[in-house]
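Note that this is a trimmed complex: some chains were dropped, and none of the rest were shifted.
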Amino acid sequence: MSETVLAPYVHRVQYYETDMMGITHHANYIRWMEEARIDWMDRLGFPYAEMEKRGIFSPVRSVQCAYRRSTTFGDLVAVNVSVRSFNGVVMVIGYDMRRADTGETLCEAQSEHVFLNREGRFVRLKREWPAFCEAIERMMGEGKGGEP
Amino acid sequence: MSETVLAPYVHRVQYYETDMMGITHHANYIRWMEEARIDWMDRLGFPYAEMEKRGIFSPVRSVQCAYRRSTTFGDLVAVNVSVRSFNGVVMVIGYDMRRADTGETLCEAQSEHVFLNREGRFVRLKREWPAFCEAIERMMGEGKGGEP
Amino acid sequence: MSETVLAPYVHRVQYYETDMMGITHHANYIRWMEEARIDWMDRLGFPYAEMEKRGIFSPVRSVQCAYRRSTTFGDLVAVNVSVRSFNGVVMVIGYDMRRADTGETLCEAQSEHVFLNREGRFVRLKREWPAFCEAIERMMGEGKGGEP
């Protein structure tokens, strides 16, 4: 149980995130994925800023985002973050976005991340930051890596 | 030949598009996909603004983006747009992004689009805007829908 | 006293808001002004969305922003909103941004707003939304319009 049952990250849609179609512009969801991922790492006890202080950088290798229902200014979007896979080199994170009020699905998304040092070479994360790897594996073992 | 051999859309990376990792923030590529798609429609002779004046709206149903090499401030990114599939209801667009100077692949991306009227119902595009459908099909026939 | 002693709006700086200088890109502060202004209207009991439902739109006529200290990823920015002047036609809002932890001043800003109807003509706000005007004037009377 423990940290895997983290409450979702909640984002309120800002006016500047809407476009002339009257809905949230789709590129913003990619930013919310980052917001939720960073918040999730913070709450797991492994803040992104600490990772970068250790000289580990985690660029995004890919993103996928399927939009189910639109949102607009003022809406509250609840983002559930899960680890879909992690092999010590590539981490795949899933995002399940729902309306905070009704629970309706808004967006299903995924991002892939690698871990590099300052020189741009792959970091052996199990050696460099074992506590983080263990936390990830514990989460996956508890089934949070299943479906969202 | 004709309009299928459109020159790529070129975007210069802005300072405000970089992040503290010193590279372009990954969410911007989703915006460049939109820039290139709109420019491509303009050059095909079917401006997005005209489409909206006809009461046709084209929300994004999904995006996928695989980042191959990073870019940074001042880089010129050439975006080649192609139609991967179109069944009259859903159009899948591919984006092949390369460095304008060396031709190196930067990003491979895809977006899915539907066509709705003001009430949010599917538009029969072949009836509502046949010239656009024909242009799309001509492009696909000429093999631009192949690989990006 | 009452609603004029609203707690500041707090924004956490996102990774995507930084630039390659390693600090928050300056254009984001203009967005935070909007976030804080909308939050402030919500808490006053006059949500922006309700205003637009009444057919009143409030475009920004000008912004000014003086940056005192930089911020970066993860920083908490507390924004105090005050009404600097309001003559029934133009409302000038002040923003005092400080580090939430130390209270150090980060930015002093101001925006001017007008109130228009759907046709783009000035709205007589005292007639169209008197309760909102009274709330504004009460705030100014209590000295929140003084220094930021």
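All chains are identified by letter, namely A, B and C, in their written order; residue positions are counted from 1 within each chain.
Basically, contacts are C-beta pairs under 8 Å (C-beta built on N, C-alpha and C of every residue); 3 or more make two chains touch, one makes a residue touch a chain.
Please read these numbers as outputs of a predicted model, since none were measured by experiment.
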Full count of same-sequence chains in the assembly - 3 placed in this view: 4
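Heads up, the rule we're going with is that only the chains that are shown with their structure count from here on.
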Chain C against chain B, contact positions shared by both copies (same if over half, else different): same
Chain A and chain C: spacing of chain centres that average the CA atoms, whole Å: 30
Chain centre separation in whole Å, for chain B relative to chain A (CA means): 26
Euclidean distance of C-alpha centroids - chain B vs chain C, Å: 36
For chain C, residues that touch 2 or more chains besides their own: 15-16, 73
Chain A-facing residues of chain B, complex: 21, 23, 26-28, 30-31, 34, 57, 59-67, 70
Complex interface listing, chain C residues touching chain B: 15-16, 18-20, 22-23, 25, 27, 72-73
Chain C - residues contacting chain A, complex: 14-16, 31, 34-35, 38, 47-49, 73-74
